[in-house]
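Reviewing the structure listed below.
Only a single protein chain was left out; the remaining protein chains are all shown in position.
Per-chain numbering from 1; labels A, B and C assigned in written order.
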């Protein structure tokens, strides 16, 4: 398992390739990449704040939970903080398993929990000013799927 | 949409990066990579046969079905045929969307259908001889999820 | 005349990937019966058609489908791609 919380950009493709080569007993790798989406008003920057003392630990807890629920070979989570622009990669999750069902379910689960349980907050600055992104009820509801 | 059926290896990470950069209106990219898994007896080679006149057309039909069901920005499918070795990348699927739920569901759906409806057959050669991989009942059952 | 294609284990059992068949079969099932009557390797390949799939002109079909207008029939085991 690798969990990285960092300000620097990362190359999702290179990370995927490295992650996929960790074992010859892996048949399925699922990745999720979250990108800064342009918004109405024209996104100038996205600022991601986090809670340093808690972030990594909260993510590791979520990953351990996923590993207990599904048969996984490995898990990778990278999440950036700081200032980003439209098109930038915010974060990625990758899961590997013998079979695709485990890899898909675990990646989906990890995203739902990272979204609502890892201490990150996004602030968008557009031509219309700056505002914090609201937590969505549907994100909270998504946790009930598991 | 891009569908490629090819004998040559491809670089999944590079494909993911290229695919992720097609639009600034994309917030979520999900990828699935299928790898040749080592098996009991030690895998020497995996040979993938396909039905050239049908393959691309069957895949395009599955992709169109996914695009009708979910809100997708783009879809990529690459599937190899010919001779592969343990650890080689067999195929990949990538989906992009504004939101993660569509990207996840569509990638999961595409894999279920590609597995049982695209005309590919795998033959494994191990220290114990050569044999065709059996279609699994669970793969056929997986289609009932959709 | 139809082109008949065989893939994977079916191809190996019959020993060829493709042949032209002169047939007046109305359905896939009737064509299978004609093929089975030809030689033992066909009998073997088609011994359990519930374990096989068929495509007509590159579209998946069922064994009771009519052959009217069909130019290419393909027989194969369940797919195992992905």
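Descriptive notes on the structure:
As a working rule, a contact is a pair of C-beta atoms (placed from the backbone, for glycine too) under 8 Å apart; a residue touches a chain by one contact, two chains touch by 3 or more.
This one's a predicted model, so the numbers in the text were calculated from it and none came from an experiment.
Taking every chain of the complex into account, the chain not shown here touches A. Here one chain is not drawn; of A:4, A:67, A:98 or A:117, the residue touching it is A:117. For chain A, the residues touching the chain absent from view are 34, 48-51, 53-54, 57-58, 79, 90-91, 111, 114-123, 132-135, 140.
Methods note: only the chains that are shown with their structure count from here on.
Chain A and chain B, compared by their mean Cα positions, are separated by 23 Å. A straight line joining the Cα centres of chain B and chain C is 26 Å long. Taken residue by residue, chain C touches two or more other chains at 82, whereas all remaining positions touch fewer. Chain A has residues 100 in contact with two or more other chains.
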